[in-house]
Each structure stands twice: as C-alpha cells, then as structure tokens.
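If you scroll down you'll find the structure; I have some questions about it.
Only a portion of the chains appears, each positioned as in the full assembly.
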Amino acid sequence: MRFFSDNAAPVHPAVFAAMAAHNTLDTAYDGDALSRSLDARFSALFETEVRALWVPSGTAANCLALAALCPPFGGVVCHRDAHIQNDECGAPEFYTHGAKLMIGEGDGAKLTPDSIRAVIDIIANDVHRVQPHAISITNATEYGMVYMPAEVAAIGALARERGLALHMDGARFANAVAHLGCAPADLTWRAGVDALSFGFIKNGGMTAEALIFFKPDLAADTLRRRKRAGLLLSKGRYLAAQIVALLEDNLWITNGAAANAAARALAEAGGARLVYPVEANEVFLRVTPEEAAGLRALGFDFYDWAPGEIRLVTSWNHTIEQVRPLAEAIAALP
Amino acid sequence: MRFFSDNAAPVHPAVFAAMAAHNTLDTAYDGDALSRSLDARFSALFETEVRALWVPSGTAANCLALAALCPPFGGVVCHRDAHIQNDECGAPEFYTHGAKLMIGEGDGAKLTPDSIRAVIDIIANDVHRVQPHAISITNATEYGMVYMPAEVAAIGALARERGLALHMDGARFANAVAHLGCAPADLTWRAGVDALSFGFIKNGGMTAEALIFFKPDLAADTLRRRKRAGLLLSKGRYLAAQIVALLEDNLWITNGAAANAAARALAEAGGARLVYPVEANEVFLRVTPEEAAGLRALGFDFYDWAPGEIRLVTSWNHTIEQVRPLAEAIAALP
Amino acid sequence: MRFFSDNAAPVHPAVFAAMAAHNTLDTAYDGDALSRSLDARFSALFETEVRALWVPSGTAANCLALAALCPPFGGVVCHRDAHIQNDECGAPEFYTHGAKLMIGEGDGAKLTPDSIRAVIDIIANDVHRVQPHAISITNATEYGMVYMPAEVAAIGALARERGLALHMDGARFANAVAHLGCAPADLTWRAGVDALSFGFIKNGGMTAEALIFFKPDLAADTLRRRKRAGLLLSKGRYLAAQIVALLEDNLWITNGAAANAAARALAEAGGARLVYPVEANEVFLRVTPEEAAGLRALGFDFYDWAPGEIRLVTSWNHTIEQVRPLAEAIAALP
C-alpha cells in the first residue's frame, strides 16, 4: 500500500461523473457555463466577492499568484521548506521574471511574524537591495501543520503594516479547513490573504486547481498571464467540472477530513516517533533504516524524507480500516 | 449546431474509458507506467527514436519546443497568421525569454523556402540584429491547408543549410496525416523537423498534447522547463491515458479523417465561396453579413473570421449526416 | 573623412572639461550633487516637473522606458524601421520580459495615426491576442526625418484615446529640436509624450544619455530596473557631468544645429538623388555601386544602406567647410 503522496491517489468518482456529464459540445477555453460559474461559486463559499480561475497545477496557481503580487525586481518571503522554494524547479522565478525568494525559518515549515521580520528588517530600503513585496505561506504546511486563523491574521497584519501582499499556498487547504472546522473566509481574506492557491488535485481531483483572488482587480492581468503560460486549456469545462463536483455538498471538506483521519490513526501509532504534530494528512516519523525496511517488507511504501525520517501521506480515499495495518505495524516497531 | 472550433468538441469515449481504466493509485507526475511508455509508443509510430512528453495545451507544446530550439536573443521565423504569433498572448516570448518572431508570408498560412528567405536574407549577421535560430510551421495550417512531405522537406533543407531548427505546430497534425495518407515520419523528421507539437485535444482528447523531439538530446532541458512552467501535472497518468487511447489502432487518424470528411462535405457545398482549398477540417467561406445571419437563423454557429468571411470547423465527432443540413444551407445561398 | 555614424564622432571638449572638473572624490552611483541636479535641470528645460535618469546607452534608455510603459504580456507599436525593432538585438523584449513589438508602416520611418490604427484596430480584445500598451516613435527618425509638434500631438491624442502610453526615442532629439526651433516641451509632453530617450552621445557626449519621465510616478520602479540591469554605474557623476555640460547654454542645440547644417549642405548637393527629405543629420542618396566606389576613392567613407542607396551621417563637429569636398564630389556625380 502506497503512502508516497496524495498526488498518487485516484480521482474521486464524483469528479469523473461530473466530467462525463459535461462531455458535450461547448464553448472552448473558459467560455463555458461551468467555468463562468466559478466566480459566483467561490464568492458564495468565501462570503465575499472573489475571482476564481482554474489552472492545471498547484505550481501554476502559486506562481501566477506570485506574479500578480510581486514585480520582477521584488522579493517574496517564504519558508525555507516551502514548495515554491524547493519543489517547483524555479517556477516562481520564471513566472515573476526573476523575483527573489527570501528565506525565513520556523518550526514545521510555519512562518511567524517574528521570523518574517527577521528576514525583512535587515533589508536596507535602497536601490541596491531587492525589496520584499509579498509573503507566501503554505496551509497546511509541507510538514502537515496547520496555521490557525489567528496565526494567519497575525501575518496578515504584518503584511498590511509593511505594504506586503499575502499569498497562501493551499495545495492542502482542504486538509487545513477540515482540521480547523473554520469558515474558509476566516482562514483567508478575513485574515489578510490576497490570493489563495486552492488545491483540488490532491483532494480527489484530476487536473484542476483554483486560483482565488480576494482582491478581484488582481485577476485581469492574470487571465493574460495564464494564457501566456500555456495554461488556458482548450477544453476548460472539464477542469471546471472537477472543481464544481468537489465543491458540491462540501465534498472537498469531506475528502480532506477523511485523509486527516487516516493520518491521525497513523499518528497515534507513531507516538514519540512523530517529528511534527499531525494536523493534516502528512505523518513524519523517526525510524531507523532497518525499521523502514521492515515496514516496506510488509508492503508499505513511502518517502525517505531525511536520514532517519520517513514521510507518510494519506489521501481522500484512505479509510481508517485501510490504514490500520500500517498503524499496527508502526505501533509494533520495537 | 456549432462549428466554432474543434476545441469545443467533446472528448472521445475511448479517451474517457482509458482514464477511467487507470483511475487507481499510481506514481505521481510522469513516473507512472503509462507516461513512461510514451517514448516507446511514439518511437514506434515515427519509426525512429524520439522523446515524447505530455503537456496540457498546444500553446505549451509549441512554446516549450521553441524554447528548446531558440535562445532568448534569437528569432523564430513563422507565418503572419501563425497561432504562435496571433493566438498565444505572447507565450513564445514568455517561454523563450524574449526571442523575436520573424514574420513571413505565404498563401493559406503556408511558408515556403522563398518566403522564409525573404525574411532572413535581409538580416545582417551582426550583433545589432536578432539572428534567426528556428523556423516554425503549422500543419495543417491555421487556414486548413496541408504541407505535403516534399514541401516540408524543402523547408527542412533550407533550415539545415542555414543552421536553423525546424518546429512543426501539429495542433491538427492528425488532420494533415489523414489527408495525406503518408507515414508520420515522412511528414516530420525525414523532412527535417526537429520538434513536433502533436495535437490530441482537438482530435478527441481532453487535456493532453504530446511534444515530440526527434533529436532526443533536446528533451532533457525541456523536462525542467516543463516543470518550471507549472506544466508537470501531478497526476500525469490521466494525460498519458488520453494519448495512449488515441494512438491505439490509429484512432487519432480515424478521428482526423472523420473531421476532414465532414469539412469536405461543406467545401463541396461552398464551391466558389471557398477562400482556401479545404485539405483538413476548416472551411473558410465568403458570405455577406446577411447570408451569415441567415445561416445562424437556421441554428448554425461559427466564427466571423474577417469582413465577408466566416470560418467553419468540423470535429472528430461530426458525421456526414450531421453536417448535411449545413451543407445544404450553404448550397442554397443565393 | 568618415560619414559612417554620429556614434563615431569624438567627444565635445566641454564634455571632457566637465568630467575633469568633477574628477574629485564624491558619492558613488547617483548620489552625487550633479546627478541629483538632473531632475531640476530637465524640469526647467521642459517647463514642467520631470524625472531624469542618466543611462549609458540609447538602447538602455529606450528599453527602460518601454519596460515602464508596457507589461510583459503587452505590445508596443513601432515602425518597421525603428531602432528598437532592428538594431537592439532584442533589448526591448529583454527589458520588458517579452512584450511584442507591433510593426507599423510609414514614409521615412514615421508612424501616423492612420498607420498606427492599421496595426491596432485589427487586434481583437481577447485574452489570446497580445494587446497594445504603448507606441514608440523616433524623432528625428532613423531616416533623418522630423516629426513636428502637431504630428506628435496627433499620435499623442490617439494614444490617449486608446489608453496607450507614448515613448519617444530621441537619440537625435537635438537634431529634431534644432531643425524645428520649437520648445522641447512642445515636441514632447505637450504633445502627449510620456517618456523620452534624450540622446547626448551622438551629440558630443561620451557615455551618457538621459531618460526623461514626464509622468514622474513612472520613475520609481525604473530606478530599480536600472540597477537591476547593471546600468547604475558606480561613478555616475561623470555621466551627469556630460549631460550638464551639454545642457549648459543649450550646447546640445548648437551641436545639433551644426550637424544639421552639414547635412543640409550635402543634401543640396544630392538634389534628385535624395531618398528622403533631409531634416536632421542623415542623408540617404541613390548612387550606383560605381558612384559609391568613386566617392570612397576620394577618401569618403559611409554606410551602404541598401542596394543602390548610401547613408551619410554628419556630426556635431562637422563644419560646412569640412563637408564641402564631399558635397562637391556628390554634385559632380554624373
């Protein structure tokens, strides 16, 4: 059984059904009715007027957002372990035309107002230094931890104070919201977030993420940047259908909750081996190479994150029953 | 009935079935077995060793190809009516980091060795002028005309003579091959093509095109550029499945032939109104605004291409029977 | 005697003297008193508040201006023979991060409102087409012709009407102003120009041009772009000194007038051989290869512009006496 990545999970049946239901002739690109409905659907979800664009990857969502928030000669504060810094092969630099990522620290890949200040307060405001223009945080983080609304709001307040924009990489936004049980609005614009990469692919989708602008004016140029990046897919209705299916009856939260529950089951088994609190769907455990080999011999697959450390990721389709054998195997480690 | 664009056509049932058949846990990105099979499948199809990458749009395929073939300070010769010049919102400039498109002329959006020479022979080879590095042709063209193998080969010979690379935008490659009945190899690498954007989306696919490198060495950097552009989708197996389904039993040619046949039926009705010979799945007709309004009143929809000129595009799912009412309506125009 | 280019001319003694006079310890970059005086000096010259930045080349001035006026996904309308299109090796695309030059026509490298409309009116305002954001004109043009204030104003009015910015490449602005005898303001901001590349190098300078923003707000980001491009030279006071010397007592106009007078002397000799009216310091003549060879045999050097056409450029240091032998040789051609 594979716990490698939630990207490896299958597509939710409702997503497939929605694509099939719309497998008819329609307008190309994003001119179809489903695509045009996204603004209203997300505005309702977020209880404010937003603009919502589908894109085919989280990297695309993140980097279009950064390009909207930071000029080529600016900088974006992010965590040392942020996906945009480590796992996108320089996509932020490509989309922003060379903006600089400014690296902050913090436990569990979480930035704090203090750790952000430590980055930006030392930057002289002259023409020689790249100036910060935005902050990007990931929720849930790359280590499966969750920013609470108040934590985001504290960063949002700092951002406003310093004239910085705030982006949230929500590749696992569903897991964060499912964990917190809060209103999506509380975790985003009410806390100062300007743009959100709202992940659906890890959550049961196939090829569609949503990029949400809480400042609607930011969207216009991004429509052009999306086209210019080859991201305005010809048959966008199939992407919109995926998103609509996952929004329906809050299936996205249901899916996020399922993955979280599976992770919690593993976490309880992990006990003192846990590297980070398990608040979403990722479990990092301290195991010896021999122990890791033992788990693999039992048929479990996962990522060797660092020496003596493994990463287990659960997905929307993992049930407690399904992950129980792994939980028991972990608990049985000497 | 809509004849707006083959991008508006639905997805072929075999494509859907293939995606559903692979809706299981697998490796993320392009690590799955289907994605890894593409090199071999396309190498067999093209009778030579190629590298094949899925991408989610034709613009992405075109522009990754151009970035592989032309440095930021170089130029790409293309037709005035080329998709890369007119319909990609500057994507070639984005992906190449600012290379210049050099505009050539020719009937029906076809370049010729002479029209290419007219562009490049006047460029002094000094450091002040952008130097050409590549040629890009579209087959079938934006006006539904087809380059024959010998025509491509003549351009390929010029390209080699001048040290230029040759790219083919094959958004409607299926229509071209179906029209010619030739081996795909004869229309591409045997004629000097270095990279091909092999279109599947207009041909019954959903979100997958293939970028083919006939010089395998060109692919390595492109794998990084694809990631860096946010185009390495998380669940690539669903893209690979689409392509594999359309390659199976040459379904792509069957689909291209169907669209072509429907277009020919319209063309025969169009007679002297035809702006260009109909060799693929696009029909351009001279009609007055009143005539256009009349056709629309009958329930047909299409693109007003230019004053006094409309564009009708047929798709893989159009049967002769289905297009007959439009053909008759055209024939009945006064 | 060389008539190749005004770039080949020596540096005016007053420029040298000014640099020597300031050859003392001072603040680096543009923090020195001379650099800081430029805003005020040019504001006085142009009778309005402007921001003025030195840069070391005309290409740099042009392309920083374009980057300030046009986003990466936009377009700049310019003449087919514009320096930015032909002679800057893609610098506009580099500085703007891939904006597209949109090519217009017109006699003597002059755009007109009609020729600009012919470019932009056919661009559908959708996300697929690059949209125009700016117009760039060259005054005096690459063919030595001069836009009059009313001609610029007509283009400026069109620009405002369409929401486009207007840039003037004034590599030979001195020659244009000397020809017209108008106020610099009338030829620029009063006629709708937003940014001017004000050339000094061809006019007796060494390494300094001025980039003038008539909308002062445009300057702030450009200060960063200038640094980021490696154009914020360490010892900027020597650049400022050059400009200040040429502004003093309107030496720049005196120098432009001298070059123009020398060109007029050649033009009178050229008579029916003139390809364009001679309004600045460039003379294009129709001569056979044999005639060109004959002139060269007499010791005159110049550029073979096109088959049967030569270009003669006069400079600030050419006196009527000095060019008389060439004028006589031209007049003596059979």
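So that you can tell them apart, the chains are marked A, B and C in the order they are listed, and the count of residues begins at 1 in each.
By our rule, a residue touches a chain if its C-beta (ideal position, glycine included) is under 8 Å from a C-beta of that chain, and two chains touch if they have at least 3 such contacts.
In this text, all values refer to a predicted model and were calculated from it rather than measured experimentally.
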* Looking at 3 placed copies, how big is the full complex in copies? -> 4
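FYI, only the chains that are shown with their structure count from here on.
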* **Chain nearest the overall Cα centroid** => B
* **Chain pair that, of all pairs, has the most C-beta pairs in contact** => A-B
* Asked: subunit C and subunit A are one sequence twice: same or different residues at the contact, by the over-half rule?
  -> same
* Distance-maximising chain from subunit C - centres being C-alpha averages -> A
* **Whole-Å gap between the CA centroids of subunit A and subunit B** => 34
* Asked: So, what's the distance in Å between the C-alpha centres of subunit C and subunit B?
  -> 42
* Cα centroid separation between subunit A and subunit C, in whole Å? -> 50
* Structure fact -> subunit A touches at least 2 other chains through residues 29, 224, 227-228, 232
* Structure fact -> In their shared complex, subunit A is touched by residues of subunit B numbered 2, 4-5, 7-11, 16, 19-20, 23-29, 55-64, 88-91, 94-95, 201-202, 206-207, 224, 227-235, 238-239
* Structure fact -> Within their complex, subunit A touches subunit C through residues 29, 71-73, 97, 127-128, 131, 221, 223-228, 232
* To do: Under the touch definition given earlier, write down the residues of subunit B that touch subunit C in their complex.
  => 72-73, 75, 86-90, 93-94, 96-101, 103, 127-130
